[in-house]
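Dumping the structure here so I can ask a few things about it.
Omission of a single protein chain aside, the complex is shown with its protein chains in their original locations.
A and B label the chains in the order they appear, each numbered from 1.
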Amino acid sequence: MIYIVTQKEKKIGMLALTLIAIAILTTTLFSGCTEQKNNGTTATLSLGGSTTVQPIADSCAQAFMAKHTNITVQVYGGGSAVGIKGVAQGTYDIGDASRAAKADDLTGIQGVTLADLVQHKIALDGIAIIVSKEIYNAGVTNISKTQLKGIFNRTITNWKTLGGPDKTIFVVGRDSSSGTYTSINDMLGLNKTTQILDVAKSENAQVKAAVAGQDNSIGYVGLGFVDTNTPALKINGIAPSISTVTDNTYPLSRPLYMYTKGPATGVEQMFIDFVLSSEGQAIVAQEEFVPLP
Amino acid sequence: MKRKTLVGSLLKIIKNTFRRENATPKKILCTVTILVSSLISLLGFFSTVFSFYIGDEPVRILLGIVAVLFSFLLYYSLVKAKKTKESIGLLVFTVFVFFLAYALPMIPPKYGLEQFQMNASLLKFMIVSVALVIVGVLGASFTMKPLYNFTSRANQASAYFILTFALLLILYPLAIIIVNISINGIGGFSIDFFTKDVIKHGAEGGVNHAIIGTFIIIFGTGAIALTLGVASAVYLIEYAKTGPIVRIIRIAIDILQGIPSIVFGLFGLAVFVPIFGISILSGILVMGFMTLPIVIRASEEALLCVPKSVREGSYALGATKWQTIRRVVLPPALPGIITGAVLGLGRAAGETAPLMFTAAIFYSKIPVSIFDPVQTLSYHLLQLTRWIGAYPVDQNAWATALLLIGFVLGMNAIAIIIREKFRVEF
Partner (left out) sequence: MRMLLSRKLKEAVIKNIFFIAAAFSVFIIFFIFYYLFQQAFPAFQNQGFAIFGTTWNSDTGHYGIGAAIYGSIIVTVGAMIIAIPLGLAGAIFLSELAPPYLRTLLKPIIELLAGIPSIVFGFIGIILLVGYLHLTFDMLSGYSYLAGSLILGVMAIPIIVSMSDDAMKAVPRDLKEASLAVGATQWQTIKKVIIPTSISGISAGVIMGIGRAIGETMAVSLVLGNIMKIPIPPWNIFESKVTTVTSFIVTEMGESSGIQTKALFASAVILFVIVAVMSIVSNILKEHVQKKFKGG
């Protein structure tokens, strides 16, 4: 059987092709139109970096976009180091960081020095030391800073040393681009070799997931990531909370930052103002971090 | 046609056993032994899966029964059939089972592996269950020997028994995956799930944007892969003469097929993202290249199905090569090409790694141009998976997994329907 396209089929085929082409053209043109319709300008704002700041940035972005429908805000993670580098290189408009930027964050980036980055403090945080709820329920609810250091540098390896069950401690932490990772090192007097982890996760939520998923774990996350599944230990008797972080009695408190290259302008300014406004700070509290006093 | 399945053979054995003249004690004994052994191995298997221990006494009793049965078999083969040499295996096995019946329940509850510097232990139930499975399978295999009078038929029956068991082992993980995802996922299907976008880190809301994004990626990938792929196949089948160039092209296509998806992702990150940013365009370029070999293969096969005579007839009527391809060869090959393409796109729908670095994002508006990033079902599932335990995303994760599998299955089904309905027979 020889399959020869009849005239009718040819016509149908051409018709179909034309329709599809028109559909494609209209959608692409039309999408250009909608952009123009909205006040004639569309702007995109990109934020990236700390996964501690990320939930705040995400929720603020959604609220901000609801107010300004012609602005698109995209939030990425990656860790504080990525955020600082990213804003310096122009990959992100705003770099989120859960620690202060240092000079060697910018090694390899030409033409940008630490002085070029403008720091905006947007919230406070207390690094919470979370444990599996089985451990917490077994009585391990308080720990000293020295014991904490011992857990991370492996001088303490079993929960029974701390009054808990006879189980090996499974230590969950972050990778080296994380601001929280660096903060823990700074606060406990450790470094990349002495902070020994069993697993290194790339964001707060995954640390929490790892600790929640086992019955023998400890990990560190931002304050907003604590809940009954992963309760936080008191450090030297002080529990992490909005009040203990605000008055700095919680030993592992720290500020959260957004960095811009040069002073914030235009949409960047609008967004940072939003985060610092009462609405933005209410969102900070909603995400269970600590609003600026 | 002889049925060689386990069930078939078992039924045959049982049927034969109950035929008066065939119901020798030996046959009954063997049948019983096989049944008991199979049951024991199934029991062991299920206790591994559901993590329970049937208890010291039951283990002893079961193994004891097997040992006794095998003693009888031993008696038969040594004394009655006088096959001393072949019975050595049976003897060893019987002794082994007696030993296990005595020793297994006495194992301590936990055998720590710390002495091997491994932070794990072998739990009693696991050891016992595995032992039961092994005893069961070996027992049934060994029973074949006296049953078939130690001929090579016996070896065959043993081998077939083990093969059937292996098949069950293969089907088992598939069953777990499908059953679990279906049961847990269906609860997450709701109107909201399909119509709403991501809310609260994916714990609430739905995958509406992800569904749209997945479709966008599929269409874009299809456009690129089909254009390049069909053209390549046309060249390879219609124009190419065998030679070094064609060989190199084929090798390149094979290598392309084998490249891991993450290498494509990095390639996109290195080449397309600096130019186009994280965007649909970067994504479909990378996915298009990844799907290309599958489409080429399918198109080649479809074109090969068109017989030479049809082409020659066309040339005989004075048509040029291009006219022949366009009007005579391609149209009947089209269903096969589309089938292959749809199958390839079904696989592409499930891919995560290439899009992670080039196009995907978790929160976004519906993309309005090809320079916007997209959500996809696969990337959505990835993020939800990473957050299990951190946010209450479990229900949505199961539902997304179910949707994803359903999607891929659906595309496979469409491909098969296209193939069956539009197939042109020559």
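The criterion applied here is as follows: contacts are C-beta pairs under 8 Å (C-beta built on N, C-alpha and C of every residue); 3 or more make two chains touch, one makes a residue touch a chain.
Just so it is clear, the structure is predicted and the values come from calculations on it, not from any experiment.
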{"item": "Residue touching the undisplayed chain, where the options are B:Phe70, B:Phe150, B:Phe276 or B:Phe357", "value": "B:Phe357"}
{"item": "Sole contact to the chain not displayed, among B:Ile186, B:Ile199, B:Ala223 or B:Ala252", "value": "B:Ala252"}
{"item": "Which residue of A:Ala43, A:Ala200, A:Met270 or A:Ala285 touches the chain not shown here", "value": "A:Ala200"}
{"item": "Chain not shown: contacting residue from B:Thr24, B:Thr84, B:Asn149 or B:Asn180", "value": "B:Asn180"}
{"item": "Residues from chain A at the interface with the omitted partner, ascending", "value": "77-79, 81-82, 85, 107-108, 168, 170, 175-178, 191-193, 197-202, 213-214, 216"}
{"item": "Where the unshown chain meets chain B, residue by residue", "value": "1, 3-5, 51, 110, 113, 116-123, 126, 152-153, 155-156, 159-160, 162-164, 166-167, 169-171, 173-174, 176-178, 180-181, 227-228, 231-236, 238-240, 245, 248-249, 251-264, 266-267, 269-271, 289, 292-293, 296, 320-322, 346-347, 349-353, 356-357, 378, 381-382, 385-386, 388, 394, 397, 401, 404-405, 408-409, 412"}
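Here is the rule we use: only the chains that are shown with their structure count from here on.
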{"item": "Euclidean distance of C-alpha centroids - chain A vs chain B, Å", "value": "37"}
{"item": "In the complex with chain B, residue positions of chain A that touch it", "value": "1-5, 28, 31-32, 34-35, 55, 58, 61-62, 65, 72, 74-76, 168, 203-206, 208-213, 225, 229-230"}
{"item": "Contacting residues of chain B [partner chain A, same complex]", "value": "119, 201, 310, 313-314, 327-328, 331-332, 361, 363-365, 368-370, 373, 386-391, 424-426"}
